[in-house]
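A single protein chain has been omitted from the complex, and every remaining protein chain is retained in its original position.
The first chain written gets the first letter, and so on, giving A and B; residue counts start at 1 in each chain.
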Amino acid sequence: MHEFIRNAWYPLAWNRDVDRSLVSRRVIGEDLVVYRTSDGQVAALRDVCPHRLLPLSKGRLRDDDAIECGYHGVTFDSRGACVRVPLQEKPPAAMRVRAYPTHQSMGMWWVWMGEPEKADTSKVFSLPQYSAAGWSYVEGDSLHMKANYLNLADNLCDPTHVAFVHLTTLSNVQSGDIPVHFDSKGSEVVTWRWVMDSPLIPIFQGLKAFDGNVDRWHFYHYLAPCVAYIDFGSALTGTGAPDGNRGDCIQMFACHFITPVDHDTCVQHWLCIKNIPADAGQDRKLIEGLRMAFNEDKRILEAIQENEAKLPDVKPVKIALDASNTRMRRIVDQMLAAEAAEAAVAVPAAATPAATAVAA
Amino acid sequence: MHEFIRNAWYPLAWNRDVDRSLVSRRVIGEDLVVYRTSDGQVAALRDVCPHRLLPLSKGRLRDDDAIECGYHGVTFDSRGACVRVPLQEKPPAAMRVRAYPTHQSMGMWWVWMGEPEKADTSKVFSLPQYSAAGWSYVEGDSLHMKANYLNLADNLCDPTHVAFVHLTTLSNVQSGDIPVHFDSKGSEVVTWRWVMDSPLIPIFQGLKAFDGNVDRWHFYHYLAPCVAYIDFGSALTGTGAPDGNRGDCIQMFACHFITPVDHDTCVQHWLCIKNIPADAGQDRKLIEGLRMAFNEDKRILEAIQENEAKLPDVKPVKIALDASNTRMRRIVDQMLAAEAAEAAVAVPAAATPAATAVAA
Partner (left out) sequence: MHEFIRNAWYPLAWNRDVDRSLVSRRVIGEDLVVYRTSDGQVAALRDVCPHRLLPLSKGRLRDDDAIECGYHGVTFDSRGACVRVPLQEKPPAAMRVRAYPTHQSMGMWWVWMGEPEKADTSKVFSLPQYSAAGWSYVEGDSLHMKANYLNLADNLCDPTHVAFVHLTTLSNVQSGDIPVHFDSKGSEVVTWRWVMDSPLIPIFQGLKAFDGNVDRWHFYHYLAPCVAYIDFGSALTGTGAPDGNRGDCIQMFACHFITPVDHDTCVQHWLCIKNIPADAGQDRKLIEGLRMAFNEDKRILEAIQENEAKLPDVKPVKIALDASNTRMRRIVDQMLAAEAAEAAVAVPAAATPAATAVAA
């Protein structure tokens, strides 16, 4: 069984961060060379020249979107086919590089790491509010974290940590013991809690005036393996927000796209959609507040990762609030098991090729 | 057999270095969170929250001396008992943290890493001169060293290296071939030599005027596994110092408390007691001289550690002057073997618990 689910769309890079330079990005343990093609799309090839293993990202991008290896000029087009080997007429059959399907959604380029024929762009995550009228968004960072991606996933199924980790940004101290609920369906787990009759949380202050305390909701949606969005908002207490009456409220969707890099590292790409018009000053303040909050998580998750490496034999002691992230991890395990079972059927034992690991 | 003796008082931290902040310190491979309690004592808990393995030192110290974990607010009192798990009434039985007995002596807080019922504070090292009339002391550093603690222990059973390592501080060049003697009793090894009719050593200069050369003694006491004190002094030649007549002399006790951190690292906490009144200028100079000397040892011991790691198959060639440190290492081995034998009797094979490694 692999450590990572392969048949999934993983976040690769913000559209704003891709141009004609060759950049190396690691996704589920594989290095990809990523670049903008002439038609405005994004190409992702395995970042290894099969000839001598030089990363293709050390090479040169030609005008026709092919990459010329920086050592001997072996050249591959954006689909990974070899189009030139200097000093010989025809490339050897094994001289090809795996290309990965990509797709853009919500300002993010996603990459399909599994079997190419299963890549279905309609399955790439997309939230309608991203481009709906009355909504705006701020695009955040690509936060590198020395933490296993599932530890970050735990964090994104978990409204309860907010009262202890994010006192200055996302929480009020009194929310520690308010009940949490969860449910799951398919690959999605939703965990939520309502905090009734409470002051505005720090990062909402100044965005909208309320005439008194608010009722706050926090719905953590996790779509295994690598997408989370947190629907959180506030409406004036007593106006029926829990019953769906949220005409006059602040609502935000904090979206988190997680790239598992390798066992110990991940990247948290985040953006925040809101039912508040774009405003340069407020938006900058919102980004700063969220950046501070997600760095608070990073500090915690990196310290846990260090201790997990030091203490491989210590099993965590479960408590009641672990229920939803335990469910999420079970879903991930089931997805991995299903892939392993399928792979066992698909590959006849004798047919595994030996020397084509770099190729498709 | 473990690498480290467990039933021992190990130096943890200078009293001056402990306050209400949560600090992590590693002793014989275990991370402890250390802090001052309200009653002026020092608490030491295993630095791991059993819930998700976050170090407790990343949490918050409450006014009642309990630590609230920085991730989900699971809270432990200074004895390691869990007093709160948010969102549930009663903590699970396994939710407890090991607490370690501590005791202060000679300005140092010591921690007992073994079976709690064997912790006997009367066994903590103490030298009467530390608080005796006519004596004063300077408290030195906590010198971190990338060296196995037994290599440092070798050094502290060994007057002979002084002539080669400490020419500018503790030695005169001509002492290289003066005979060395040793004896041992229980867990203590004493190694000594007299240097007769010799000039004062550099760090003694200016402390007392002698009308000619001196007779110097150097008695290295090592108390396995982690305490050394070096009784060294000088009296005017011909006044009978070797026969016990030391009425008019300089005498110092350089005390070394060693914390084994892990296989490759230790901390050398040192202080120096002397039969000379406190004097700000002289004391500062003495600290500087000793600091220079112990850093001379550190340079040697770290280079040896690197070579030991590179050359695991090379066995040192023994020479005559190795006799006392060989004895010291045999004592350590016997202590380890005794603990292993006792553990084999104490734990019935089927009763080892599987998932309580973080707990007491």
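We adopt the following convention: contacts are C-beta pairs under 8 Å (C-beta built on N, C-alpha and C of every residue); 3 or more make two chains touch, one makes a residue touch a chain.
As the structure is a prediction and not an experimental result, all values here were calculated from the model.
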Pick from A:Pro86, A:Pro116, A:Gly206 or A:Pro277: which residue touches the chain that isn't shown? A:Pro86
With the missing chain put back, one of A:His2, A:Arg20, A:Arg52 or A:Arg330 would touch it. Which one? A:Arg52
Considering the whole complex, which of A:Met95, A:Ala163, A:Ile300 or A:Ile319 touches the chain not shown? A:Met95
Residues on subunit B that touch the omitted chain in the whole complex? 154, 160-161, 163-165, 176-177, 179-180, 299-300, 303-304, 307-308, 310-311, 313-321
Contact residues on subunit A toward the hidden chain run 31, 48, 50-55, 58, 68-74, 85-88, 91-92, 94-95, 354-355, 357-358
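In this text, only the chains that are shown with their structure count from here on.
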Averaging over Cα atoms per chain, report the distance between subunit A and subunit B in Å. 48
